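To start, I am sharing the structure in question, which I have written as structure tokens.
Showing chain A:
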Amino acid sequence: MSATAADEKHPLELEGARVSVKKPEVRYDVQGEMSEAERVARAMQNFVKDFGRTAAIYMESCIHCGMCAEACHFHHVSGDPRHTPIWKLEPFKQAYKREYGPFAWIYRTLNLKPKVTVAELAEWQELLYDTCTVCGRCSLICPMGIDIASLVSQARHGMFQAGLVPHELWAVAERGAREGSPLGATPKVFADRVAWLADDHEIDIPLDKPKADVVVTMSSIEIMKYPDSIVATARILNRLGVDWTFRTDGYEATNFGLLSGNTAWQKKMTMKLIDAAIAAGAKTVVLPECGHAYTALRWMGANMLGRPLPFEVQHIAEFLADNIRSGKLRLKKVAKSVTFHDPCQIVRRGGAVEAPRIVLEALGVELREMEPAKGLNWCCGGGGGVVTIHRADRLRYKVYQLKMEQIEKTGAELAVTTCANCRQTFDDGQAHFKSEREMGSLLELVAENLSDGE
Partner candidate 1 sequence: MQDEVFPLRFERAPAAVLTGNARPVLAEVAALAERFAESGAGGAVDLAAMPLSPADVDWLRGTLGRGEVSAVIEAAGASSVEETAFAGVWWVTHRNPLGEVVAELIEVAAVPAIIAAAREDAAAGAARLAAIVAAPAAEALA
Partner candidate 2 sequence: MDLLAFARGPGMQWATAIFVAGVLWRLVGVALLRRKPDLSAPRVAAKWKGLRLIVLRSWPRKEFLGGTAFTEVMGYVFHIGFLVALFFYLPHVLFFADVAQGLLGVTFKGVFGVAWPTLPGGIIYFASAVSVAALIAVLVHRLVNPVKRLISNFDDYFSWFVTIAPIATGMAAYSHIGAPYQTLLALHLLSVELLMVWFPFGKLMHAFTIFAARGSTGMLFERKGATL
């Protein structure tokens, strides 16, 4: 299947509540032509090749207490023991013991841990992709302190190279690598959009300034589906009088390489941003309202580059909070009750817990926290690429209901978040359940309430 053929066969569904691949007639959850033996070998190789001491300690420490099941939203709604987070790694635990652990030689020689089979990997595809958003809630319950989410990411490295990725996710990731944007927001599309938005909203949106203090990035979901975010960002940055720019050589922060498990693609996309920021001599790179984009650049960028980043990386909420704290950004009061959905990658795993709350405080809203909130928040169910996978919908909607119950319980008038992926999951969920409630963007809420008084 050539690249264009793939596009024709599975055209992007841009108009729906979520940006995804149109429901494919034929399932292509197996990619490429490989012998079974080669698939297994590549799965193991790519799983093990990025292994290190920390992951090894995790693999050595599990005591099979089963507590992680309690933390997982998928298990919570399904009750299916297979959705126990650590069980999702079972073939890879086997692979670790057989291929890499201290007793690997014994396990191999005595064949105590049999070689993983393609059938097993195929069976586990659903567990590793459809029923895991890599939200990391399970990592907080593990009495051994195992970061299970990081192991799932690592297992996906093997799955991808074995050509065992859910097809929609693979198609989105592949397109991201090929065109620079998973959803078709190519540099040309992006430039057109920016020009059109600037025109439409009579606002100055700098693009491709050779030098700028701040390089701003966007997620493809925002570019294609929530273009208001672009306007909102421009409005705020212009108000702050910051020397900033978008750059067509590095604007797209979404990282489906990370989600699908292709480290090469992940690196390629991350390096684009880094190179663009370095070229612009940026002091700061502002990341959009996108969870995995945050993880990919903020916490993994320097490791991709191989040295500390020569600039600061901030999520837009952090950027806003900083400017509110320094008094540069003043906002009008919003007399509404608001509940805030904590995006897993930004809050729980990213550590930006207080920034969104500082912004909300500046907006003067009555913040009604969910129960639980912050780092313990339930995931929306769409992260980690799950929202792109159609066959995952049934369970995902149940998870989504869990989330909505949480939100309804607060009784807040407004629900906002600061992750476009969460937003599209909400939009899709609301459409599915034919609900009225909208999930707002923190960024847009701020842009709408910029104080006029200087």
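Operating definition for what follows: a contact is a pair of C-beta atoms (placed from the backbone, for glycine too) under 8 Å apart; a residue touches a chain by one contact, two chains touch by 3 or more; residues count from 1.
Quick note on selection: all candidates are chains of the complex that A comes from, given by their letters.
Since we're looking at a predicted model, the values are computed, not measured.
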*Can you tell which one of 1 or 2 makes contact with chain A in this complex?*
2
*Flag every residue of chain A that touches candidate 2 in the complex, lowest number first.*
51-54, 56-58, 60-67, 69-71, 75, 79, 81-82, 84, 86-87, 90, 101-103, 139-147, 298-303, 305-309, 312-313, 347-353, 372, 374-376
